[in-house]
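All protein chains but one are shown at their positions in the complex.
Take a look at subunit A:
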Amino acid sequence: MAEIVLKALAHTYSANPQSPEDYAIRQMEHVWHQGGAYALLGPSGCGKSTLLNIISGLLEPSEGDVLFDGQRVNELPPEERNIAQVFQFPVIYDTMTVFDNLAFPLRNINIPGHRITPKVEEVAEILELTPLLKRKAKGLTADEKQKVSMGRGLVRDDVSAILFDEPLTVIDPQLKWKLRRKLKEIHQRFNITMIYVTHDQLEASTFADKIAVMYEGQVVQFGTPQELFETPAHTFVGYFIGSPGMNFLDVHYHAGEVIFADIPLTMPQTFVDAIANSKRSNIKIGIRPEFVNVHASQREGALPARKRQVQDLGTYSIVTFELGGQTFKARLPEGHPEFGDDIYLTFDHDQLGLFVDEYRVEVTS
């Protein structure tokens, strides 16, 4: 059982790092609590896998510390860390049977045979591998193989955390969902810390209680799926989470008004004040497509815009429109009123977000 703490952690593959861009992981602090189900979400190349390999010990961080229950483990190899890792492509021992595959980690630490068998059978039962135990692992399907490699992590009593590195990449879509549920079930049953790396927000939010969103080597937000959706801490989170992502309007303050591309916006006075008082030039207003209202005719405080495209996705429609020379999106529920090419927009004021230098600034509206 372990609480995993990353303290002032940073990692670079460069021998002589000059700028923050040379770092695969920029300096960060993070705590993974015992027994949590976490996801590490981010685009390809943001440092997710690097971070995972540092936790498992396959990589030694260039700066900072990794603590397991307060104990510094930087130099400990993976075999001494009590963790298990499931890789993107299933790793199984081809020549062994499924049983031997599952028993392998136990035999390696010289556990007597009479204690191995019940343990392997128990894990096989949970993973629904029992009918396959006597089969050679080589001919299994990808999802069975992935279950076997997961099982090798579960048989060990001393495993305190299982790390998943995009484990469902090679699994058929209809089985993905099943396997994800299995993972959740295992998590609840074993009280093991699980960290799940993925670039798929749906996978992350169905698996994890809390998601860490990574961007350019940093965890930009750590929160529940709901928090990521409602109050993204960084413009990247707003853009990456949600479908489609958040709309951002570059604004500045001029003569008592908030201006976006020469268009004055109506917004709560607290926002106007915050923008007026900010000394920064990079100021954005964020609004989720869900909270953009489209009207067919002009009304008080509405912004005239031009419709570009409407995508009907069954239960909802996505409207792409042009405002101030840029395109934005609105997500409307099924059965929304008809409108022509000239549309009028209002934003739900309590759903506006203010972002200064890409980070969210809390404003009471």
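The rule we apply is simple: contacts are C-beta pairs under 8 Å (C-beta built on N, C-alpha and C of every residue); 3 or more make two chains touch, one makes a residue touch a chain; residues count from 1.
Convention: contacts and distances are computed from a predicted model.
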Can you work out the missing subunit's protein name as recorded in UniProt? Choose among "GntR family transcriptional regulator", "Sugar ABC transporter permease", "Urease accessory protein UreD" or "Glutathione-dependent formaldehyde dehydrogenase".
"Sugar ABC transporter permease"
Sort through A:Thr12, A:Thr50, A:Ser149 or A:Thr235 and give me the one touching the missing partner chain.
A:Ser149
Full-complex touch with the removed chain, picking from A:Arg72, A:Arg115 or A:Lys138, is A:Lys138
Subunit A positions in touch with the non-displayed chain are 56, 58, 77-79, 83-85, 87-89, 91, 93-96, 104-105, 108-109, 135-141, 149, 152-153
